[in-house]
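Contents: one structure, followed by commentary.
Only a single protein chain was left out; the remaining protein chains are all shown in position.
== chain A ==
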């Protein structure tokens, strides 16, 4: 096995890639028009038909899709294949209204797993490797995506899922894991635990790590590399487009190559929707040109990013995206999970008729996210016994856990103690320095 999983695609001349993307886009637009009434209506409202789309130069004519569309069309409104042809779903966290459910045909799974296989090979993976997948399995795309990619490459796959860190390390030692796949914060945590257990990095057989699903910094990369004695590679993706593997890092470790044969990337001005020239900073938009079941056209990721098409030392010609530099909405990524302040609000509204003021405080301590929610206790929620207040705390905590899948520390605070700016409570304090 060589340096690339699919050399023809990964090193394709830009002009040829544009041609391939154009052919696939034209076909995909027709597929969506014929099978997704929701998007057809959006196109009609914009006065566009498949006849107007001759290639990627016409992409800008198509309407955008946003998370709001996904909510409105939930669960089947954007499905482009009969359910009988679908073999799996994945989903993001959220209340019913916020949840995103993505559908996959076997063809879609294969495409996705091939994207992940490219990432594994770019990180130096071959069929001789032992790929330790410590992303969460289940509805979350992390575990399934890398698991599938690892199978494709032919690695011995360890479907560890996350948690039980000492057991993870035991397996690493006993079975000689060589590639670790998980969130960067979990990688750092494993690294710290390895150190605490008195194991030296050179005693482990790990050589590389593929880390994604949450923002991380160059400093964190260096720390993880030192702690585990590996090279750490970034990977990018979102459930809406399939999962991890939309873009992946190569040996140059200077941005992630986008799998352009499957996804057309655009950068737009988040306010006007206008397409910006390559190299500009703006919101990243993806068009899936190969997916059958859930083919989103011009999906607004809300990630702020820059695309560059300089020659890469690895030989790949695929366009590179930088690490997302922020969001154009209020979504937070905490412990790898997408969190919207409105989800917290919906929980609190069920607890008290008078919607209490709250504040989300996120920090990163020892490379791990901390997540605290301060809630102003109003008369409605207050009682004279400690037990009933602690029960209330527990109820909020459980409800948040049920909706987000991660735990938050609930801190009840006095009324009007959360600082307001111009009369509006400051909802989020993110102390993590990630950019």
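Just so it is clear, a residue touches a chain if its C-beta (ideal position, glycine included) is under 8 Å from a C-beta of that chain, and two chains touch if they have at least 3 such contacts; residues count from 1.
The criterion applied here is as follows: contacts and distances are computed from a predicted model.
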{"item": "Complex member absent from the view - protein name from UniProt, among \"NADH-quinone oxidoreductase subunit M\", \"Sarcosine oxidase, gamma subunit\", \"SRPBCC family protein\" or \"ACT domain-containing protein\"", "value": "\"ACT domain-containing protein\""}
{"item": "Contacting the left-out chain in the complete assembly, out of A:173, A:217, A:378 or A:397", "value": "A:378"}
{"item": "Touching the absent chain when the full complex is considered, from A:68, A:365 or A:386", "value": "A:386"}
{"item": "Residue ranges of chain A at the interface with the undisplayed chain", "value": "377-379, 381-386, 389-390, 411-417"}
